[in-house]
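One protein chain omitted, others in place.
Chains here go by letter, A, B and C, matching the order in which they are written, and residues are numbered from 1 within each.
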Amino acid sequence: MTQTIRVRINGTAREHAVEPRLLLVHYLREVCGLTGTHIGCETSICGACTVLVDGKAVKSCTMLAVQADGSDVTTIEGLARNGSLHPVQEGFWECHGLQCGYCTPGMIMAGVEILQRHARPTREQIAEGLKGNLCRCTGYVHIIDAIERAAGARRAERGVGGDLKW
Amino acid sequence: MVNPTKHVGQPMKRVEDPRLIKGIATYVDDLRLPGMLHAAFLRSPHAHARIRRIETGAAKAMPGVVGVFTGADVNDQCGVVPCAAAIPDLKAPKHTVLAGERAYFAGHPVAVVVAQNAYVARDAADAIDVDYEPLPVVTDPERAIAGGSPLTHPELGTNVAYVHSVSSGDIDEAFRGADRVVRQRMVHQRLTPMPIEPRGCVASYHPGDQTLTLWSSTQVPHLVRTLLPGMISVPENKLRVVAPEVGGGFGAKLNVYAEEALCAHLAMRLGAPVKWIESRRENAAATIHGRDQIGEYEVAVTRDGRVLGIKARSVADLGSYLQLLTPAIPTLTGLVLTGCYKIPAITMEIVGVYTNKMATDAYRGAGRPEATYLIERLMNLIADDLKLDPIEIRLKNFPQPDEFPFHTATDLQYDSGNYQAALKEAQRLADWPALVRQRDDARAAGRLFGIGVSTYVEICGMGPSKAMPAGGWEWGCVRIEISGKVTVITGVSPHGQGEETSFAQIVADRLGVPIGDVVVLHGDTNIAHYGRDTYGSRGLVVGGPAIVMCIDKIIAKASALAAHLLSVSVDDVEFRDGRFVEKKKPDNSVDWARLAGEAYIAKNLPPAFEPGLEASSFYEPENFTYPFGTHIVAVEVDRETGDVKIVKYVAVDDCGVQINPLLVEGQVQGGIAHSIGQALFERTVYDENGQLLTGEFMDYPLARAHDIPDYVMGSTVTPSPGNPLGAKGVGEAGTIGATPAIANAVMDALGPLGIRHLELPLTPERIWRAIGQHAGVAAG
Amino acid sequence: MHLHLIYQLPAPRERVFAAMTDPAVLQRCIPGCEQMIKDGEDSYEAHLQVGFAGLKGKYRGRARVEDRRPPESYTLTVDGKGAPGFVRATSRMCLGEKGEGTEVICDADVQIGGVIAAVGSRLLDAAARKMADDFFRALSRELTPMSAAQ
Partner (left out) sequence: MIPATFSYARPTTIDEAIALLTKHGSGAKVLAGGHSLLPAMKLRLAQPEVLIDIGRIAGLNTIAERDGRVVIGTMATHAEIESSALVARACPLLGQVAARIGDAQVRNRGTIGGSLVHADPGADFPAAILALDAELRLASPRGSRSVKAAAFFEAMMQTVVQPDELLFEITVPKTATSAAYVKSEQKASGFAICGVAAIVDAQAKTVAVGVTGVASKPYRATAVEAALRGRALTPDAVAAAAALAANGVEPLGDIHASPEYRAHLAAVNTKRAILKAVAQG
């Protein structure tokens, strides 16, 4: 038994008949082919699957596709506009905010929401805002740097200094 | 000449990142092949049980199910899961790809379903009915080797897998000459590596040319390619293993797993690609665990704090079977137990024990975090006992900088080092006198404040082939394409370490080409024909020199071609900033684009000149490398709740020459985060029936952003004389140096209460109990 | 996990003993019991739906009555399994005379495995107590003459 849903994903209207038990993350990955959203756990802890639903960060593994019917969904693939990276993506690149990259899409989406809540977040607010996202590679410092940078803050004078080149 | 510093040494951002931050990189789960089927495993809920009967009829009858397979269907068609560690007199159980007559850990795969989609496969796995007869379970490794214990593997007749001894120097003399013997039992808890991407693989067989391609989330595609032919009937030269984007490994993916072989087998058997993606729960239960050693340690010391010898006996819980390196890991602990100290005598006996749990194996640091934790805690206990300063006692036992290369009692040759310098730098960055004053003031005010120091040395750059089970060399290839662009191929298999960037830095500098013209390929055995992959902080240290060797060969070859094109003798040509120049007439020169064009079009070559500009090399390291450092941590303990707060963290790491300091910083910070978990809250828990109680992120805590203190990071640079880059490796440093520093800090905070030692992790409850016991405060 | 539970039942020991080993009564009184079929001497096959409001699983299992000493005591072993894991319990049931009625003391060892052990262990103790409470409440109703008349 399927249910027809209409969802706007990264600005594109989509319509599909889906099983009610289909998770939003599987809908995005398997039905829509948007594999940038990752799966790291099954208990709503790791946050790798974070996307924006109607502008709010949610864990797409803990939402049914049918619950997203009528919603506007933004995934990591929809963040860059007109070929230029979103400031949070830029921040992650500039500050070495990622290593293996697996948690990164979810981290970036969480970062986008942090900046929606706080124009000038403190490092503590960023850390608190990332509570729902696990990273096993970076140790988080560069991730916080990245979001701070995206917020327009000058990269803190920490550790290796100097301008980043490339 | 070559300008080696244009990119090398710069904190450059990574070339890997754009695809990753845009969400357009390809991990195993992102692969979709036409006709691809999906596998799901049914795993034993029992830690030890006889399998009496497996009823698969209902599962097979479900729409969309292609096949259901049990041990009886596949075990005689697949080889056993390999263990590459060579330990004398090792007793090993037969580890078939699916459980045979018995399941011997909770999570042991018992059957596999293949279906048209993952949802149906999961449903069908639930429809399999297994009749288990529970058997006695072995969970405590110490009880397992005491008399009368049930057996993990009755056919072995014992739970002891091996007894390994390390012995050097005159230990009896050391203890006879001692003014004091410091004793402590210490437990290094079991940990779960938990990369955020679980394991997974896709296998696809091409009947036309009888080749098999396996995409796997692995750190070691080459080792898989070498070892898989022993498990399935495809020869190595018809096997292609691809590690696409890999979402973290930390040793957990340094292995050849049953699921990889089974998916390959089933893809051939069913004539369709088969995909399997591990769930987090499966990852916690059936991907290797780390650490898990219990030991008794005795140190002979003189009154003034010189360490004369160590006697150690440790019991290592191997779990229920051997994965690739399981028995070798605890032996590494013995090898480096003397740490960065001149300790003339040591004996260590390591007993590897089977229990009904998941196998342990290499988890970030692999044996060395255990050793460093032990020796660094022991140094503090000695200092406590002798009422000496913990820094003073370390300085007293360090080898002097002019004693390097330093030969240890365990027969290691530390390549280079200056432990005093790293310690001093860390004290400077910590503002040591102020930190001590802060502690004094806090204590005077009745607060529990402690400072911990850990100095460490680790074994990196794994490693010389004589010491590695499957060879420890590395392979590389550099090709100047006809266009003048540069393709670099490495046999290491980075999965977050950033070698696409650091290797490009090295190559751009040494070839004098724009860094944007360099592409680094890896992780596909059809491209990187040979390699020994990424683990043990070896990527840059062993993989880098192979690339440097290629560059040297290419420059030599190109010089001959340049001389020909410039109509001068080779001796008159000099390579400078990406051009080959006539020494005396600098206007007469050729660049790589022209050289490459000539080399491949091959109409104007010197006599006997082989066309093309490509070189490949195998680099064999003569020795390991030995990075070192000092971490200083200050903590405050909440007297009422036992909560630990890290108030200062200083890390000084010496990994030799840094190719990209930004990546070095990332590696160290990431490693420290593992250590914060290991020191304060991570532990893998099985109950007495062998049930895993930390099978999800709901119960196994990883460090989160708010657990991380502000770091002060520094470094010293003592180049390794052992390789042309002077690099030593840094992937594990944080995980090795930080745990003992944090533990020492917490114990320093609790010292005034009379608490001498607590086991890891130092959870609030453990600390609260200790405070209660020592302060005579009623607990609760 | 070990449970030590005591219940009072408003009937003489013989009746309580008979009821506690009668599949029809058991099916009515065991919470979530959908089926209880006697498939051998002192052996029953059961289909249960158990758990908490939010977390309910289907289990199939076998219950056996052993060491039967009517009307004083018997040992009940339960071996159940379902998709979330398995439950194995052994309980010694001792029936003592208490006034007009009967006091039942159960000493049970319960072992669980699978997902329920990993995620549900903290719930187990409460779940087992609740199931036992519900069972004896229902049994008590069953044994009360009033309810029989209703």
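Please note the rule applied: a contact is a pair of C-beta atoms (placed from the backbone, for glycine too) under 8 Å apart; a residue touches a chain by one contact, two chains touch by 3 or more.
Because the structure is a prediction, the values reported are computed rather than measured.
Although one chain is omitted from the display, it touches the following shown chains in the full assembly: A, B, C. When the whole complex is considered, the residue among B:Gly417, B:Gly476, B:Gly670 or B:Pro701 that touches the unshown chain is B:Pro701. Across the entire complex, the residue among B:Tyr27, B:Phe41 or B:Tyr119 in touch with the chain not shown is B:Tyr119.
The omitted chain makes contact with chain C at the following residues, 51-58, 83-84, 115-116, 119-123, 126-127, 130. Against the chain not shown here, chain B presents residues 118-119, 122-123, 126, 279-281, 640-641, 681, 685, 693-694, 696-702, 764-765, 768-769, 779-780. As for the chain not pictured, it touches chain A at residues 1, 3, 19-21, 23, 39, 42-45, 47, 50, 56-59, 61-64, 66-67, 110, 113-114, 129, 131-133.
We adopt the following convention: only the chains that are shown with their structure count from here on.
If each chain is drawn as a node and touching chains are joined, the picture is a simple open line.
One simple way to say how far apart two chains are is to compare their mean CA positions; for chain A and chain B this gives 28 Å. Among the residues of chain A, those in touch with two or more other chains are 43.
Multi-chain contact residues of chain C, defined as those touching 2 or more other chains: 119.
The touching residues of chain B, when paired with chain A in their complex, are 10-14, 16-18, 20-27, 29-30, 119, 194-198, 245-250, 277, 279-281, 495-498, 515, 661-666, 668-674, 696-698, 702-706, 708, 710-711, 713, 734. Every residue of chain B that touches chain C in the complex is listed here, in rising order: 45-47, 106, 126, 132, 134, 281, 285, 687, 689, 691-696, 698-699.
For chain A in complex with chain B, the touching residues are 19, 21-22, 29, 34-43, 45-46, 48, 75-77, 79-80, 85, 89, 92-94, 96, 98-105, 108, 124, 126-128, 130-131, 133-144, 158-160, 162, 164-166.
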